[in-house]
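With one protein chain removed, the remaining protein chains of the complex are shown where they sit.
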Amino acid sequence: MSDVQTYAPGTHPDLPPPPNEVGVLAWLRQNLFSNWVNAGLTLASLALIIVIVPPLLSWFVFDAVFSGENRQACEGAGGACWAVVTARWNQFFYGLYPSDQTWRLNVVFVGLLLAVTPWLAPQAPFRRALVWFSLAYPFLAYWLLAGGLSLEPVHTGAWGGFTLTLVIGVTGIAASLPLGILLALGRQSSLPVVSMLCVAFIETVRGVPLIMFLFMASNMLNLFLPQGVQFDLLLRALIAVTLFSSAYMAEVVRGGLQAISSGQYEAAQAMGLTYWQSMRHIILPQALRTVIPGIVNNFIALFKDTSLVAIIGLFDLLNMAKAIVTDADWQGLSIEVYVFAGIVYWIVCFSMSRYSLWLEGSLDAENKDAA
Amino acid sequence: MSGAPSTITAKEASGLAARLRDPRVRGAVFQALVALGFVALVLFIANNTAANLAALGVSTGFDFLNQPAGFDISFSLISFEPTDTHMRVFTVGMINTLFVAALGIPAAMVLGLAMGILRLSPNWLVKRLVGIYIEIVRNVPLLLQIFFWQAVIWTLPPVRDSIALGNAVFLNKRALYLPKPAFEDGAGLVLLVAIVAIGLAFLAARWRRGRRAETGRAPYPWLVPALLMGLPLVAILAMGVPWTWEIPEAGRFNFSGGLQVPDTLVALWLGLVVYTAAFIAEIVRAGIQSVSKGQREAALASGLTQGQTMNLIILPQAVRVIVPPTTSQFLNLTKNSSLAVFIGYPDIVAVFAGTSLNQTGQAIEIIALSMLFYLVVSLSISLLMNWYNRATALVER
Partner (left out) sequence: MGSETGAINDKAPAIKMVGVHKWFGQFHVLKDINLEVEPAERIVICGPSGSGKSTLIRCINRLETHQQGQIFVEGVELTEDVKRIHTIRREVGMVFQHFNLFPHLTALENCTLALTRVRKMPKAEADKIGMEYLEMVRIPEQAQKYPGQLSGGQQQRVAIARALAMKPHIMLFDEPTSALDPEMIAEVLDVMVDLAESGMTMLVVTHEMGFAKQVANRMVFMDGGEIIEQAPPSEFFENPKNERTKLFLSQILNH
C-alpha cells in the first residue's frame, strides 16, 4: 500500500475495477470455476455438450437428406431424412384439404395474424380498423375454411394438420377466456346456487383428464341432443376442449379477483355502479392484468392439449404426423416426423411464453411508473 | 330497468318494480331462474338420452360389469383372463393407472428437484443447459413426447440382438427385462427387521434431538444411517440372503422369466417423468427464490453456515411454497397417464373407457365410472393438500 495515490476528500475519481475482476477470465472464474464443485459441474456440462452436440448436429444438418421422393432417397445417409418433411409439407400444414384450395388457408393464416395484432400490441397503428376486422374474422375464417357462397365447400373431415390444430387452439382460446371469467365470477358470487353450480363444474372438470371429455364428446354428446340433431365431430371436439380449458381459466381469473383489495369493490359500490358495471370497468381490468402470465400458461396448455383430439379421429398436426409415419413410402422415419412436429408446436408455444414474459415486464414497468 | 336511472316516476317507485330493485329480492329471483334453467337443462338431456338410447336399443344399468370381457390385457399386475368380467377390467385399469403414477411421481420429483436446484446454480453453463431442457420440454405436447420416446425405443435392436447389461438386464424394442427376485424362507423376517429398523431410526432421531436440546450437541451422527442400513443388512446376511434372482432367459422369439416391462410402459413413464419434472423444476426454483435475500443474509450474519442456512432457514420457508403446486403436478401426472391409450399401455382409459366401452356400448355408465375414479383420486389429494396448507400456514396478524 505504498505508492497508492491519495486524493483530497471528495475528489477521488471513478476508477475501472482491477483487471482480475473484469473481462473474460474474471467472468469465467466467477461463473464457471468459482470453486471445486462449480468447476466439476462445468467440466461435466462440457463433457455432456461434447458427447451430445456434434452427433446431434451432424444428424440434424450435416449428414441429413433434405429432399427426395421416398425413403430410398435417404438410403446410406447417416443423418436425418428430412425428405419426408419436404415431401409431405402440405399434409403437415393443410391436412387433406383440396390442394387447389389451399390458398384459402393461407388467407386464413395471414388474417389470423392481423386479427390478433390489436390485442397483442395495443400501440399498433390502425387499431380501430383492426379491432373491427378481428371481430369479423371468425366469420370470415369460417367462410374461407368451410366454403359456400361461391367458394367450393370443404367438409370439416378434410381439415387437418397444423390448420386444424390452429382452428381448435384459437377457437378454444377465444371461447374459454370469457367462459372462464363468467365461471370465476360465478364461483365468487354471493348467490349460493350460482356459486355451488360453478364450483361443482370447475372441480369436476379439473379432477378428470381431458381425454375423458373427448371420449364423452365422441360417445355421449350426440345422445344428449334431440333425436335427429347431430353435432359435427370437430364441433364436439371444440366443445370439449373449450369447456375443459374454461375451468382452468376460471381458477386463474379467481386468483386475480382475490388479489384485488376489498377497497376497490367498496369504491366501485360507493360510486353507485351496478355489479356488472363495477366488474367491467373496475375489477376485471385489474384482475386480468395481474394474471396475464397464468392466462397465457393456460393458452399454452390448451394449444398443447389440442394434440389429444386424435383420440376421436381428427387429423390435427400430431395425428397427421402419426399417419405419415405409417405411410409405406416413409416407414421407419418416426423420429424425424415427430421432431419436426415438435418444432412446430415449440415455435408457437415458446413465442406465447416469451410474449407473456415481455408483457409482464412492461406491465411491471407501468406499475412502477404509476407508483 | 337500466334505461334511465336518474328519473324515477311514482309508478316505478312502488310495487313490483321497487321490490325488484332490492338487491336481496333480485338475488333470490336470479338464483331461482338459474336453478330452474339448470333443472330444465338436466331434464332436457335426460329426456333426449332416454329417447336416443331407446332408439338404439341400448339397455342402461351396471349389469354389464358382471359379463365376461372376452379380450385379453397385455400387462396386468393381477391375474387376468379373457373370461374375467368387465368389473375385473375396471380393476386392472385402475391398478395400472395407479402403478404408472406410483412409478412416475417419485422419479419426477427427484429429477425435478435436481433440475430446479441446478437451475439456481451459480454455474452459468449448468443454468443454461437446464434452462434449455425446461424450455424445450414445457413447450411441446406431452403426447408428442411420448410418441417420440416410443420411436426412440423402436430404434433399439430386435429381440434376438437385445442389448444385455451384465447378462441380467436386457433391452430391446419390445420391452425391458429385469431380474425378478424370488423370495425364500426368511425374506419375511428381513422385511420385519427393516420395518423395526425404520421405527428405531425414528426413535434415535428423536433421542438425538432431545440430547441437542439438553446439551447443545447431538451425539452419534452416524446412529440413524447405521440403524437404517445396518440392521437390515445384518438380517440379510444372517438369513443367508433369502432370495434368488430370476434372470430373464432368451428364448427363440422372446424372453422368458424375469420381470418384463413393456415398451409402452417405458415410453409412457419416460414421457411423464421428463415432462412433469420440467414443471416441478420451475416450481422448486420459484419456491427457493421466493425466500427473500434478506433471510439468507440474516442467517449468515448470525453465524450459521451455508448448509445450516439452507436447511434451517431457506428450505422450511421454500417448502411451504413448493408443496401445493407440486402436488397438483403429481395430480397432473396421474391424469396425463391417460395418454396411455394412444400407445397401448392398458390403463383405465385404454382398457375400460376404450375396449370395454366399444364392446358393450355402455358409454354413460363406463365414462361415469372412469370419471368417478379420477375424481376420487383428485379429491383425496386435494383434501390432503388443504390439511397440509392449514397445518403449515405462517401465523400472521
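A and B are the chain letters, set down in written order, and residue numbers restart from 1 in every chain.
By our rule, a contact is a pair of C-beta atoms (placed from the backbone, for glycine too) under 8 Å apart; a residue touches a chain by one contact, two chains touch by 3 or more.
All values reported here derive from a predicted model rather than from experimental measurement.
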Options B:Ala35, B:Leu233, B:Leu300 or B:Ala368, residue touching the unrepresented chain: B:Leu300
Of A:Pro17, A:Gly228 or A:Gly263, the one touching the omitted chain in the full complex: A:Pro17
Sole contact to the chain not displayed, among A:Tyr7, A:Trp36 or A:Phe139: A:Tyr7
Touch criterion as defined above, residue of B:Arg24, B:Arg217, B:Arg252 or B:Arg390 at the omitted chain: B:Arg217
Hidden partner chain, residues of subunit B it touches: 212-217, 292, 294-295, 297-305, 308, 312-313, 316-317, 320, 394-397
Touch residues of subunit A, complete complex, unshown partner: 1, 4, 6-7, 9-10, 12, 14-18, 21-22
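Assume only the chains that are shown with their structure count from here on.
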Between subunit A and subunit B, centroid-to-centroid distance (C-alpha), Å: 24
Complex contact set, residues of subunit A against subunit B: 31-32, 34, 38, 41-42, 45-46, 48-49, 190-194, 197, 204, 206-209, 211-212, 215-216, 219-220, 222-227, 274, 300, 304-308, 310-311, 318, 321-322, 325, 334-335, 338-339, 341-342, 345-346, 349-350, 353
Subunit A contact footprint on subunit B (complex, rising order): 2, 27, 30-31, 34-35, 38, 45, 48-49, 51-53, 55, 118, 121-126, 129, 135-136, 138-145, 147-148, 150-152, 154-155, 335-336, 338-339, 341-342, 349, 353, 357, 363-364, 367, 370-371, 374-375, 377-379
